[in-house]
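All protein chains but one are shown at their positions in the complex.
And then chain A:
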């Protein structure tokens, strides 16, 4: 699959080393890499980058991040990346810098990108309540029927909060049915394992 970068990305890459000075470009590249690898705001900001041409610097940041991310996505080899950047007239020193950064951090970028994606909901936590009507305005006594309120959720990794994925109510028989079906899964697993 060939690498396809939009014009704005290419423009941002070409600006590095030419319209933005060399050492600021290098700082920009390392800063962008840090931000890409650790998305939490634990990366300290480097205000020097934006001292001179702030919008060009921001465009170049976007360009560097796009380059790294799209190259990781297509599993581009470093040599192919080098030829592509040469074809698009990126400044040679900057080119070397980008390619070495990509090569050195390729594994971490891949891991970071592998965690990205859509998936079925992953349930790791169950909360439950047994509720029974004691009394209501519509009848003199309660039906005495128990209702099981079950809340299936998971803990968010980034902020530790619990998010509900499914919440449902069922009667005793339905709960027994569910439990029996789940036990069947366990039995089948053990049977297959033996």
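We take it that a contact is a pair of C-beta atoms (placed from the backbone, for glycine too) under 8 Å apart; a residue touches a chain by one contact, two chains touch by 3 or more; residues count from 1.
Criterion: contacts and distances are computed from a predicted model.
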Statement: Answering from "Coiled-coil domain-containing protein 22 homolog", "Blast:28S ribosomal protein S35, mitochondrial", "Protein OSCP1" or "General transcription and DNA repair factor IIH subunit TFB4": the UniProt protein name of the missing subunit is "Coiled-coil domain-containing protein 22 homolog"
Touching the absent chain when the full complex is considered, from A:87, A:122 or A:181: A:122
Statement: In the full complex, chain A touches the hidden chain through residues 4-9, 35-36, 39, 41, 43, 50, 53-55, 57-59, 61-62, 65-66, 69-70, 73, 110-119, 122, 124-125, 154-155, 157-158, 189-190, 192-194
